[in-house]
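Just dropping this structure here.
Showing chain A:
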Amino acid sequence: MRMSYREAVRAALHEALVADPRVFLMGEDVGRYGGSYAVSKGFYDEFGPERIRDAPLSELGFVGAGVGAALGGLRPVVEVMTVNFSLLALDQIVNMAAVYRHMSGGQFSVPVVIRMATGAGRQLGAQHSHSLENWYAHVPGLRVVAPATVADARGMLPAALAEPDPVVIFEHVGLYNVEEEVGDWACDLTHAAVRRPGSDVSIVTYGGSLPKALAAAATLASGGIDAEVLDLRVLRPLDREAIAASVRRTHRVVVVDEGWKTGSLAGEVVAGLAEECLYDLDAAPRRVCSAEVPIPYAKHLEDAALPSVDGIVAAVREVCGA
Partner candidate 1 sequence: MDDTELRDAVVAELRRIAPEVDADDLDDRRPLRRQVDLDSLDWLRFLLGLHDRLGVEIPEADYPQLSTLGEVVGYLRARL
Partner candidate 2 sequence: MREFTLPSLGADMDSGKLIEWLVKPGDVVHKGQVVAVVDTSKAAIDVEIWFDGIVGALLTEPGERIDVGTVMATILAPGEEMPAGPEEPVEEPVGEPVGEPTGEPSGAGGVRLRVSPAARRRAAELGLDLTGVLGTGPGGAITLADVDAAGAARAAPEPGTAAPTASEVERLEAASPAERPALMRQAIAAAMSRSKREIPHYYLAETIPLARAVAWLTERNAARPITERVLMAVVQLKAVARALAEVPGLNGFFLDGTFRPAPVAHVGVAIALKQAGLVAPALHDVAAKDLDTLMRELTDLVARARSWTLRSSELSDATITVTNLGEEGVETVFGIITPPQVAVVGFGRLAVRPFVVDGAVAAVPTVTASLAADHRVTDGHTGALFLAALHDWLQRPDEL
């Protein structure tokens, strides 16, 4: 059936709340207001204030409460309004949730799901527009995923709730209104996915950059370059085999990542290829990332700072020597 990304997240949450009394949703404005991105609209009336909990403006406090609830046997879904604000909760996520299984010798696990919006493109200013997925993808003990399709938005939440360890889900703000036909949405939190097969170059990307990569591939196809588009889906642990397999087919790679280039996930992808696939590369890899500035508010500056379809096309042409 056809649904929007927002409806897919909402349907997944609704299903989980109905199916499992241990599941509850907590975050800023998720209750009476219905969620900053209207994902939980109506849930407060349906499930009540105990399971749809409006939190005070303290990420450290309510994410910590979620970690505690998970330790106590519940299945909390914690919504952080954007990844920018999650920095206030880094201690709870990185120093607590991620390490308890290890530090307790396997006695405790933290089955918390932390959802957060990420990315730019909606003129929300620097403090609401950054892409910091790589900060979390750096940390052992976390599983980090980025649904880029409506089907993954529908399927990744139940898969995350089934995990015994903390899962961070990044929902790009530019995707909520995307509508797609969704068939079988069941999925794993392990594998990358080839969204468009191709033979000349691999465009490796994730999250909000996937639609741009696919548009670039369509443009390139009319110019005679057959690009493969690989959606990472899972940012930690990276599906390195899928990345390598794609590049072994195409011998060229462009990585598109809305994060800043320095210290980026794109850098991790390229470094992995240099280690594992150097002799399969027929051209130096290229990264298409955001300009290294705080994401601007002004529309034209924001557009200029973000990866663009034209920028991806140009990078691909360059590595193809075209």
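To be clear about the criterion, a residue touches a chain if its C-beta (ideal position, glycine included) is under 8 Å from a C-beta of that chain, and two chains touch if they have at least 3 such contacts; residues count from 1.
The candidates came about this way: all candidates are chains of the complex that A comes from, given by their letters.
What you are looking at is a predicted structure, and each value in this text was computed from that prediction instead of being measured.
Out of 1 or 2, which chain touches chain A when the complex is considered as a whole?
Chain A touches candidate 2; the others do not touch it here.
Using the touch definition up top, name the residues of chain A that touch candidate 2 in the complex.
By the definition above, chain A touches candidate 2 via 251, 278-284, 318-319, 321.
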